[in-house]
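Of the protein chains in this complex, one is absent; all others appear in place.
Just so it is clear, A, B and C label the chains in written order, and each chain counts residues from 1 on its own.
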Amino acid sequence: MSYLDVAGVNKRFGGIAALTDCTFSIEPNGISCIVGPNGAGKTSIFNVITGFITPDTGSVTFKGHDLTTTSRHHRIESGIARTFQNLRLFEELSVLDNVLTCLADEAGNNPLTAIFRPIHTEAILRAKREKAREFIEIVGLSHKIDDLAQNLSYGQKKLLCIARVLATDAELLLLDEPTSGLAAAALDAMVDMIHKLKERGKSLLIVEHNTQIVRRIADEVLFFHRGTLLAQGKTEEIVSDKELGRIYFGEDH
Amino acid sequence: MTMLFLHLVVDGIVTGCAIGLVAATFAYFYSTSGTFHVAHAGVYTFCGYVAWYCTTWGIPFVPSLLIAMGVGALLGVIIQGLLYARLAQIKASPLVMLIGSIGVLTVLQNLAAIFFTPNIIQFEFPWRIANVELGPIFLSVPQLLILILCPLLYVALLLFSSYTALGRQIRAVASNPELAQITHLRPRRMFIYAIAISSAMVAVPGVLVGIDQAMQPYTSLIILLTAVVAVIAGGIGSLTGAFFMSIALSTIQSVSVLLVSGRWSLAVVFVIFIVFILVRPEGLVKRKFSREL
Amino acid sequence: MCKSEIKNILAISLIGLAICGAAHAEELTIGALLPLTGPAAPIGIEQQNGVQFAIDQYNESGGLNGTPVKVAFDDSQGKPDQGVLAFNRMTDLENVPAMLTAFSSISLAIAPLGERREVLIINPAAQSDSLANASKYLINTIPLVGDEAHVLADYASENIGKSAAIIYENGSAGVSGRDSFKQFFEAAGGAVIADEPVEFGQTNYRATLLKIAAAKPDFVYIAITQSQVAMADQVGQIPGFPLGIGNTFSSPFFGHPSTEGWYQTGIQSGFPKDDLVAKFNERFGTEEMGFFAREYYNATNMIIRIAQHLLDNGSELTGKAMRDAVFEIGTFNSDIANLSITTNTASRPVEILQYQGDERVVIATGNVAN
Partner (left out) sequence: MNFLFSFIVLAEIFAIVAISTNLLMGVVGIFSVAQAAIMGCGAYAYAVLAAAGVPFVPAMGGAMMIAASVNMLTALPSLRLAGDYFVITSFGTQLVATAVFINWVVFTGGAAGLPGIPVAEIFGISFVTAGEFLWISSVALGLVALSFWSLLRSPYGKLLHAIRLDEIAVAASGRKVLRAKIGVSLVSGAYAGCGGALYAAYISFIDPVSFDIHVSVLVITMVVIGGARTLAGSILGPFLLLAIPQVLTLLELSSTQVGPVRQLIYGLILIVCVVWRPQGLAGRSL
């Protein structure tokens, strides 16, 4: 039994198969990158792991617990959290509030407490702000803490996504294309950040397009094609495999 | 008893044909532009009053109906051009669009009340209460007109949408606005065509129901509500679903007086709606897959 | 202890205020709280004309001991909360001791206020049965729905038939009518074999009419307040639809081929002298002095008469004194109606009319014993 097990997952939308008998597992405290041509089912497998779609068959097991039919928030409590390709920030909220809303702590998230125990609520709010500040510091956005999310640069927004996913306290982080669309400087910052996350003891599963980046960050690579796992192995083996390269570039371009 | 049943079914089908055209035209514009056009009910009412006003000047029925349709199309174009297009430009949320539409509905209803009259009115056609006997069934002439014209217009809308160049262009915009933009189809112009067509068509049941029964400024919302329930239950984006579901709902509502007191007949419609939501929530909610004609 | 003392002081000072307010009480301002806007506005305006006409006539003839009587109109929009707002506006700003009202819901909403603020409220139009005991200060000069239904039920059970169906509007007046008619008709030995509601604003009655016709009653009691013409048209479509009977609201049923021979009750309401009617029509550009105009004209005269009575006896024109004077005087006779008031609702004759060709013929007159 390993850390995260995905076994025999099938998912069809209408007539189209998004995932076909998808099986793999990953180990803790590593950086695993999912690569593959468009439509290979990369984001679908994220959705299955985090409960955004329910597979037709198959199971998802995390640290020995079967999560296949559990709710989304239960999966996060168990320790799996994700980011989105299209970020999904709360654009009209400040950086601080973006992180604060995602804190794992449910305290204060109760209307009756908020109304009838204002002093207590104020104390919770202060404590939560403190905690959120720490996460914002980790991603290096302390100087932007009171800015609205919509006023950040794209790179900063992506870092804010990392702060949010950290705030959930999960140990396995699923990052959906964290480096796409970034300019060189921001890209380096993101790569550093990913290494930093690993140092903090997180395990990472990352969808990544750019093979250069994959080389820089990945401990292992999972190659997806047509909704199923084609190959899994050490970064160099997979990236330099000519057959896989042909599939990847042949169908991607 | 069977006679009563038959009469109730016929009454339901006639009402359903009128509501069906409201539903089909609502669905047509909704699936084209994605706007929840509540003000459609306002156009329905206003056109009825326009036709009535024409007849008070001695204009005969057919030209009055055509004038009402023209005014309907014009109203639609104004609403799309001055409000919806502007709101789309400032990227207003669907909620804001809806509030704007409610505003237009309120304005149209009350303009009808101010320009014409807030009272219940009746057309002065002598043939209005003439009866036609079809075997055991009695229909008034306006009812017969509803029974013929509304399904005809519905079929015309279907044919237009599938077999004419303009109809196909509108459908292309509906299924993928971004792509259509790239291919120079100009979605905003297509939206204007779509709203003009549906507004002109909705004038027909507006006028005919007004002739058959009576008109007042504030009751069209109930008709739209039944129509929208039919649109949702019939499957968003399907004109056929909207039209026939309207007939089914009206017939059920009409026949329901045999079993329950008439005061719950509106509730019957909503129970059906809730059942549909519970039984087929995915099919109803995931608009992305069904927002096409 | 302390609290009750404060209350007493407050009460005394309030009475003081009231006396101050009534100090130059020979001047009379009558309030009229009418639905001047909204769906009921056409009726409200007819009522307004009646009130205005009565005031003008009276002031032309010299006014109240030489002082012209004034009137304050206010708009209830046909809504209870706006009615309360308007009530306060009138009692505060105009200090009216007596007020005319219209519409059941508004009259019911202001009835308790009349008692609290000691303002006499005269209702010449609203007919909901709950108005009978709504307030000590509310006097109805028109028979209530139940009173009319009583006369009609007695007549119908003797002369038309023993089995009835009811079509009623699912609103205040319709439901009151259904309940009262059923009660009195069954008491008179008849049976109600079906009843069906229609909604306010509905215009397609076919399903309801078909269902009622299929029940084959001797006649149908219809209590709707609008869209009667649409119903009459649709009745014409159903062969063998039973005879219809109705109350005051049924007047628009008259004059259609499908309603020949139908009955309705009418409240006996006469006309003022011909020259006055002509003057009224000239003043307001109307063709006829309508029912509501006559009733409000009459009710306004009634208030003036009460005021005259009080001044003759050297009393102040307070709401309380006026209310007591209503029962002291007891009978108010005029060309329009002979009212005798022993309870909060005046007792007056109700006519039964039948539609015969282009005429409505009075075929019986009943009286409501309160």
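FYI, a contact is a pair of C-beta atoms (placed from the backbone, for glycine too) under 8 Å apart; a residue touches a chain by one contact, two chains touch by 3 or more.
The structure presented is a predicted model; accordingly, all values stated were derived computationally and were not measured.
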**Item:** Interface partners of the hidden chain - shown chains only, full complex considered
**Value:** A, B, C
**Asked** Which residue, B:45, B:64, B:109 or B:238, contacts the hidden chain when the whole complex is considered?
**Response** B:109
**Fill in**
Full-complex touch with the removed chain, picking from A:4, A:100 or A:194, is A:100
**Option touching the unshown chain, where C:63, C:80, C:161 or C:255 are the choices** = C:80
**Message:** Using the document's definition of touch, tell me which of A:17, A:114 or A:191 contacts the absent chain.
**Reply:** A:114
**Request:** With the full complex in mind, choose from C:29, C:88, C:286 or C:315 the residue touching the hidden chain.
**Result:** C:88
**Item:** Those residues of chain A which, in the complete complex, touch the missing chain
**Value:** 50, 52, 72-73, 75-77, 81-82, 84, 88-93, 97-98, 100-104, 106-111, 113-115, 118, 121, 124-125, 128, 164-165, 167-168, 170
**Fill in**
For chain C, residues touching the missing partner are 3, 36-39, 41-42, 44-45, 48, 75, 77, 79-82, 84-85, 88-89, 91-93, 104-105, 108-109, 111-113, 116, 128-130, 134, 170-172, 174-176
**Prompt:** In the whole complex, what residues of chain B lie against the chain that is missing from view?
**Reply:** 36, 83, 86-87, 90, 92-100, 102-107, 109-111, 113-114, 118, 217, 221-222, 225, 228-229, 232, 263-264, 266-267, 270, 273-274, 277, 281, 284-285, 287
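In the analysis below, only the chains that are shown with their structure count from here on.
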**Message:** Going by the touch rule set out above, what shape does the chain contact graph take here: line, ring, star, complete or other?
**Reply:** other
**Prompt:** Which chain has its Cα centroid closest to the overall Cα centroid?
**Reply:** B
**Request:** Skim through the chains and flag the pair connected by the most C-beta pairs in contact.
**Result:** B-C
**Prompt:** Using CA atom averages as chain centres, what separation in Å is found between chain A and chain B?
**Reply:** 47
**Request:** Name the residues of chain B that each touch 2 or more other chains.
**Result:** none
**Message:** Could you list, by residue number, the parts of chain B that touch chain C in their complex?
**Reply:** 1, 3-4, 7-8, 11-12, 15, 118-120, 122, 128-129, 131, 138, 140, 212-216, 218-219, 222, 254, 257-258, 261-263, 265-266
**Complete:** In the complex, chain C touches chain B at residues 39, 41-42, 170, 196-199, 201-204, 206-208, 210-211, 214, 226-227, 229-230, 233-234, 236-239
